[in-house]
Structures are given as structure tokens and as C-alpha cells.
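Heads up: the structure comes next, in C-alpha cells.
Note that this complex is displayed minus one protein chain, with the remaining chains in position.
Each chain gets a letter, A, B and C, in the order it is written, and its residues are counted from 1.
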Amino acid sequence: MNVTPSRLTGTRIMTAVEKRGLSVCLLGCGGMGRLHGESILRHSNLSGLSLCDVDPLRAQKLAGELGAEWLPLAEALSSNAFDAYFVVTPAAAHVEQLVQIVPSGAYVFCEKPLGCDMASIVAAMPALKPFADRIQLGFNRRFDPNMAALKRRILANDIGEIEQLRIVSRDFSAPSVESLDKSAGLLFETAIHDFDLTRWLLDDEISELLCLGSALINPRYASVGHIDTATTIMRGTRGQQVVIQNSWRTSYGYDQRVEAFGAGGRLSVPNPAEPLVFHEDAGGLHRGPISPDWFARYPEAYLIQDTAFLDAVGSGGAVSPNLVDGYMASFIAQRASESQNSGLLVSCKAHDGEFA
Amino acid sequence: MNVTPSRLTGTRIMTAVEKRGLSVCLLGCGGMGRLHGESILRHSNLSGLSLCDVDPLRAQKLAGELGAEWLPLAEALSSNAFDAYFVVTPAAAHVEQLVQIVPSGAYVFCEKPLGCDMASIVAAMPALKPFADRIQLGFNRRFDPNMAALKRRILANDIGEIEQLRIVSRDFSAPSVESLDKSAGLLFETAIHDFDLTRWLLDDEISELLCLGSALINPRYASVGHIDTATTIMRGTRGQQVVIQNSWRTSYGYDQRVEAFGAGGRLSVPNPAEPLVFHEDAGGLHRGPISPDWFARYPEAYLIQDTAFLDAVGSGGAVSPNLVDGYMASFIAQRASESQNSGLLVSCKAHDGEFA
Amino acid sequence: MNVTPSRLTGTRIMTAVEKRGLSVCLLGCGGMGRLHGESILRHSNLSGLSLCDVDPLRAQKLAGELGAEWLPLAEALSSNAFDAYFVVTPAAAHVEQLVQIVPSGAYVFCEKPLGCDMASIVAAMPALKPFADRIQLGFNRRFDPNMAALKRRILANDIGEIEQLRIVSRDFSAPSVESLDKSAGLLFETAIHDFDLTRWLLDDEISELLCLGSALINPRYASVGHIDTATTIMRGTRGQQVVIQNSWRTSYGYDQRVEAFGAGGRLSVPNPAEPLVFHEDAGGLHRGPISPDWFARYPEAYLIQDTAFLDAVGSGGAVSPNLVDGYMASFIAQRASESQNSGLLVSCKAHDGEFA
Partner (left out) sequence: MNVTPSRLTGTRIMTAVEKRGLSVCLLGCGGMGRLHGESILRHSNLSGLSLCDVDPLRAQKLAGELGAEWLPLAEALSSNAFDAYFVVTPAAAHVEQLVQIVPSGAYVFCEKPLGCDMASIVAAMPALKPFADRIQLGFNRRFDPNMAALKRRILANDIGEIEQLRIVSRDFSAPSVESLDKSAGLLFETAIHDFDLTRWLLDDEISELLCLGSALINPRYASVGHIDTATTIMRGTRGQQVVIQNSWRTSYGYDQRVEAFGAGGRLSVPNPAEPLVFHEDAGGLHRGPISPDWFARYPEAYLIQDTAFLDAVGSGGAVSPNLVDGYMASFIAQRASESQNSGLLVSCKAHDGEFA
């Protein structure tokens, strides 16, 4: 692939005719980086993809495999040659990298969470807020065809205003205790998706919440300051009642279900199973297991998400979910964490106005 | 009700006041006899129940348990003291007993099949036909709430005229080879329900059929002249295509499903499962087994059926399914048996007109 | 019915020798009274049933319809002629009537809730506690075949210790605002079943809870001091996390579902639908509605419950759920109501020990 080095030369021609395309830079060449890289390369309006990583060898290797370019991380962060960045680095690095990137005017896709540490997020807001509509957060579930269909049904007023919402979000395999020093924990890494889903499905902000958490799967998690099981109860600003059930392990797969209830009945998204074969024998009726992980459950979601982002870049439109959504999900995770420690129903209202 | 006056001799009064009610005689005191006896005793318009059996001791015993009367079989058959009879004797005895009973003017409920032998059925028709609307056949599935709901949906034109119909009817446990000398076989004892369901759901007669049968479960069945597995394809008089799948054993319970297809889509009745508990584990999603037998699947159907019959007796109305339905189901079973032997698509039309 | 006149001896504990059938007195002849009356009359070990009501005419009328005796309420409460009482009067009268009945030594079946007012319940405890194992509370769902199967699966360790439990309990039709002056409200009348189910399924007590409630269906409920929608989050003494979703109306029927989650996966009881007919058309796949009310959903549960109670009376055994269960469910409802007002996570532990 022949990457045009600068966005400013006017020559990012994709075909012999005159079609211009996007020049994209991807930061972070781990498994998630590869996933995004493959999605980016399938976009029809692409002129070039450059990869970088804190480990240059890793960037070079993936670049070779994908047929893309690579460049040093520092160079990428200071470049103004790109139309868009994908920030797929560890969460702790996101905010600082965003601050470096946005002055170039480029769009940024930032994997979730925006950060694990509200202090650094809050500190960065003055620099980032002017670019809020160019910063998309990686809440991929909004792009899952099932969740998107649920949202459409809600918007179509199938059930009216949501009165009660229930989200289940459970991982298949719990992390090893040893790996937890790198983890922002159940609320910041897993439940954060559900906090975002809640705001999106309710089309509203959370006014207050209480989170009960415990280490029920393995008490050793508690000894290193983690919980493995959480139930969060929340209230929207119009009184809607929300419940989120999180767990780090099921014995049966990646459990991601939503049920919304209102005057018009209830809408639910179950776990799809594939392949879809039933066996009936003396023990009853059996269907094979659901997907074991997010990769098997949401493969289309990533492609659709990245396509939507690059389409917005191409058209110069506003992205969604954006910086505000990333901020709010992290803020709710922070409040849930505080509630989980204090045992108090805490307000989530205050910071809402920051982005009004 | 047009009760024959001479039947009202004396004592069959239930309360001291003046409530008149039905005087019922039940022939056959085996398991099915007990089942019907209990249903009859729950009817609100009953004045008395008398039991008889070829074995008087069996009649006395059941009469004692149910709190009913008993009387000798010969006396019952020649009596004109009863408003209604239930004939729950072995199938080979049905026709002869019906011929003896009907001149009394009493209604008769006759368990299915009407008979196992078309020659004797045909021979009895001149005697029975004048009473066709007072002779109800024990096709209990018409009274099952699920099947009745299916029929209502068809009548409500949910799918239009049925174009394709599929019935599955499989027993849980195959009979022992030793017990088969008493069995009229898969087509006359099991499939006969499905032949009746077909006529009822189509609201039409069968014009032709082909039956493929084999002993696939146990080749010893073939050695005593029986098949254990049959697939029957039929055509209604308006071209509707019907398939019936029968088997003498499943490993998973009593499998009784219907699916009707037409211009308006498809209607289906699955097997209900009770209790309704799901378990999801590493092997997938599991639901407990379905009912093991007709007794667990259709308990309400017997009560509703017997109530409908006794209501018709009380009101003097016509019963349904009646003698004609019993005749036609046996006739189709006979034709299926012939087709199964000849490998030919055979006509079912000829005898249809007998009841026109 | 031949009512055995005596039973006046001090000892009501029946032995195989003297067992002659139970003499039962039913207080309250409304719709629920009739339901229990019919269940009682189907019991095999009954010698007589007497009905009474604050309105003697109502007692006489139902007695006539059921073929039972009647007697004045005051006489019933002071009699010692009965083996067992069914207290199916308004909840506000339960406690006082129990206090009057128990000195006779009779067993008492008391409809839920034990009372609507913790002060009167607490005041009566010294008088009632000695008879705790003879007082059964009407938590009928424990006897529903589906819920009982769920409990068996939990006891069989299918999923291990419950880590997360979710109960949905929603009525079909919300009460009129006018009728609310007689209602103890959503928490005391509806959710009380779920508080009992929780204790029973967890086999544990609740240590703390938070309840969020609102009038989302109709703001007029709030104007008369009621909520119509509640979500309650609770923790068991071993850290188990529980969520209960209550609502006074669905558009789709009586919604009663349970899902238990643990190391061995998840167990769930959905809403059964009957009749079970599916229709597939251009709009998709459709199944008919679920039961509209508790009567259609739990008919067997009442019969099984009343049979279990009368069996315990006959054998002289302890009943379950008993007075303690009735007390605890009301206590939890009381605490939920307080939490709903205060917005605080409240302890449920203190009173637990009263019955230790």
C-alpha cells in the first residue's frame, strides 16, 4: 500500500481517477490493534494505514502482516499527516495521547475506557472538550446489530419510556489474580460498557446509584483490592429504575443480555447461540453453548463501529459515542466504585452539566 | 334433554331436593376406565354412575374406590335405565357392545379405535348409523387446550387454507414384542389419532395416501408382523399435502407436535415441558424433559372431552367427534396398512360418501 | 358430608389410631375464601368444613354452594372444635384472629401477608411464637411446580451457592387509585412474595437492602402515598446479591420470573404460556400471551399448598413456610418501605435473631 505521507498535499488518491481517501494511524499493535487494523483496511475510503507501538518491533511485525506502514510512536503523536487516529494502547495512556493528538485536527477513535483514573480525565478535559465531537469512544456494543435493533425499537416507541431496565454483563473466564495489577477492575473495565448502554438506551443521565460488590468467586480477589461480582442499581433523571448484574465468570459463556420494560411491554435481547442445533434426549432439550467471549459475540460490532467512525471522518461529521459519553461512563464507574466502598446511594448528577 | 322416561325409575336422585341428573354406565374398569370414571364423577349434572366389567370383581373393586355402583355386564348391555354409556373395553369388543346399547336410546362414548377390523365395523354400520350423532369417539386430542387453540386459529383464518400439514406422533416406550398379540399395531392404535387430527384440522377428507413402514427400532417386531416406524403422506380433497411421522419410541418423551402451513404463514404446537426450568452451563442451555406419556400430556383433554360429551347428553345435542369420525379414522388406518404393504398410493375416497 | 362432631379433647395431635378426618374452619368467604374452600374439600382426610365471615349471609351463601356448614365468626374464634383454621380475612385482621385461635391448639393457615403493620405483628409475637410451627403462611409460590423444581435444582447443587438472584414480579393490571385506601401497597402486598422467595431460594436471611420506588405508571398513586414501580437490591448474609423488580402493571400479563446464578451456571424459570401455539408470519414469530393473573398462573400451587398444610395437620408435623417466614417477609417489606423513603441501604439483620 502506497501511503501518501502528508494530509496536506492533496494527493491522497486511491484510484487512478481522483478519489481521495483517509490516511489513518493506529496506536497499539496488540490483539485489539490487529482487530481494528483489519477493520480499517476493509474501509472503502482509505488511502493508507500506519501502525505504531511503544515496541517498534511489534509495530513492524503487524505492519508486515497487514500490508501496512509503520512509524515510531513519538513521530505519530506529533504528526499532522493523518486524518484519523485509533488509540488502542493501554487505558492508562489514552488521555495523554489524546491530548497530544487533537491539536492536529485529526479525528480520534479511542478504545474504552477513556481512562481508569478520573483525576487525569478531569485534568485533560479543558484540552479535549473543544474536540469532543471528533473523539469517538470504543463502546462497540452500541453497534452490535442486536443492541442497535433494540435501540431502534425503543426509539420507535414500542414500549414507551423505559420504566425498568436490566442489564446482565458477565465474562466467561475470570482473570488470574496475578494479572490484576494491570486491571482497572470489574467496574472500570466490564461494567463501563453497561453504564454506557444504560445512558444510551434511556437517552438520559443517571441521577443516583448504589453498587454492591463482593469477591464471591475467589476471595483472593478481595485480598488484592478487587471485586468479582457486582450488582448496581441506578435511577435515571426521570425516575427510571436500572439494574446491572456483573460477574467475572460464568460457566457457560459470555453472558450479555438486556431487558427494557415500559408501558408498552418489554423488549429483550438474549444471548445468541451459534451454531444453532438442538438435541432432545432423555435429559430434555439442549442447545449448544453461547459465545465464549466478546470476540465471538461482537465481531460485526467492531467492523460496523470502525466503519461508522471512518465515515464520520470522511464526511467531517460528529462522531457518536463521543468524548462526553466516554467521560460519563468513567464518571459513573468512579461513582459506582465509591458507592461500593461506602454503601451509600450516591448522586451522579453533578458532573452531568459540565458538557451541557 | 329428551330423557327416555322409563329410564328414570326411582333412586338416582343426588340431593334431597329435586335435582335430576344423568345416569351413566361405564363398561371397562381398567386404567382407562378409572380415568373416565373420575372425570364423570366431576360432572355437575350427574345423578349416578354404575360400573361393569367382564370381570365382576374388578368392577366391584373400582366401584368401591370411586364410591359408585356396579352391575353385571350383561345386565348393563340390556338395560334401558341409563342416559349414557362409556365403552372403555378392549377395542375388539367395541362394535358389538355399541350395537347392543344404541337401541336403548342412550348416548355412547366409545374409546378409540372404533374397531381394529374394518369388516366388523362395516357390518355394524346399518345398525349404528341412525345413532351416529349420539356416539362420540374418544379422540381426546381434539379437546387438548393446545390443539383446540390451534384449531381456533385455523378457523380464524390466521394462515388461510392449510397447504402443508405435518404431524409428529411418537410414543416414549415401545411395547414389548410379547405384548403385541393384543395390539392392533402402530397404525390402528397410534396413528389413528393423527388420521383423525388431520381430518379435523383440514376440515376435509383424505383423497389418497401412501404409507412407508418398517421395523427400525427392533427387527423382532417385523417377525411378528408389526412395524414400529411409519411415515404417511396424504392428500386432502383440495390438494393439501399432509405428512405424519409415527414411531413407537423416543428416548425423550411423548412427542406430539403439529405444524400447519398456508398463505398466512405457519402455526405450530410444540411439546410443552413441565416443570419449566432452564439450566445453562458449559454444555449449553438445557430444559427438562417433556411428558413421558399421554397421561401426563393430555390430562385436561380427558376431562374436557368427557364434560363435552356429558353436556351433549344433558342437552340432547349432537356429539363430536362422532361415529363417522370413528369410522373414517379406522378406514384411513386400514388404507394406510394396505398401502404400507403394497407400496402404492391408495385412494381414500370411496367410503367417504357412505355418510353423505 | 358426615362431620365428625367431636374433636373436643385437648390433644389435637392425631395418631394413626384415632385419625378420623380433619375438622376445618375457614374464616373469610370472599374469592380467596372460595378458592381455599374448594381446595380443602378435595383433601382426602377431611371430616368437615365450616365457614364463617364477618358478614353471616356471605358465609351462608358460600356454605350452600360448597355443601359446607357455616357458623358465626365469634363462635368460630372461641371454639376448640376444630383441627385447623384457614384465615382468609383482610390482612389487617390476621394477627388479632391468630391470637384468638392459637390457644385452642389448632393449626392455622394464614393468608399472606401476616399483617400490614409491623407494630401489631411485633406486639403479637409473644402470644404466637410458641405456636410458630403450627402457623403456615400463604406463600403459595413455594408450592408452584416450577418454583419447586427450581428449588430442587438449587438443593441438588446444580449451580452451587447462588451468587446473584433476580426476581421479576409484575401484576397485569394496576389497581384504581380509588381502591388504594384498602391496599397495603406494592411492597407489602406484591413484593412480599418475592421477599419470601428470596429467603427460601437463598436458604439465608437478608442482611441489608435498598429499595428505589416511584409512581411511574400513574403520578396520582404518589399523591395518595403509593408507589407503583420498585427495584430492590439486597444482600444475603453470605454476600449474595439479589435484585427484585416489581411493577403494578404490564401490558402483557402476570410476569413472574426468577433467575439464579452461581458457579455452576444459571437456572431460570420463565413465564409459562398456555395454550402453546406459535404463529410465524411477515412480522416474525409470535406466541400467545402469558397468564393474566395469579389465578391462571398458580392454580396448582394453591391446591398443593393447602394439601401440604392439611397433611401436616393430619400428621402433627411442623408446617412450612411458618410464622417466622411470615414475620420475616413482613419485616423485610417494612425495611424496604423505610429504605424507599430514606434512600439508605438499611440493615435487615437485627430482628433475624428473634426467632433463633
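Rule of thumb we're sticking to: contacts are C-beta pairs under 8 Å (C-beta built on N, C-alpha and C of every residue); 3 or more make two chains touch, one makes a residue touch a chain.
Values in this document were obtained by computation on a predicted structure and should not be read as measured data.
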item	value
Listed residues B:199, B:266 or B:279, member touching the removed chain	B:266
Sole residue of A:30, A:56, A:239 or A:265 that reaches the chain not shown, by the stated touch rule	A:265
Absent-chain contact - pick from B:54, B:148, B:217 or B:308	B:217
Residue ranges of chain C at the interface with the undisplayed chain	251-252, 273, 280-290
Missing-chain contacts mapped onto chain A	145-146, 148-150, 153, 158-159, 264-270, 272, 274-282, 288
Chain B residues that touch the omitted chain in the full complex	161, 163-164, 166, 170, 208, 210, 212, 214, 216-217, 229-231, 233, 235, 239-243, 245, 247, 250-252, 255, 261, 263-266, 343-345
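Throughout what follows, only the chains that are shown with their structure count from here on.
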item	value
Numbering shared by both copies at the chain C-chain B contact, with half separating same from different	same
Averaged-CA centre spacing for the pair chain B and chain A, given as whole angstrom	60
Approximate Å spacing (C-alpha centroids) for the pair chain A, chain C	45
Whole-Å separation of chain centres (CA-atom averages), chain B against chain C	41
Two or more partner chains touched - positions in chain C	264-266
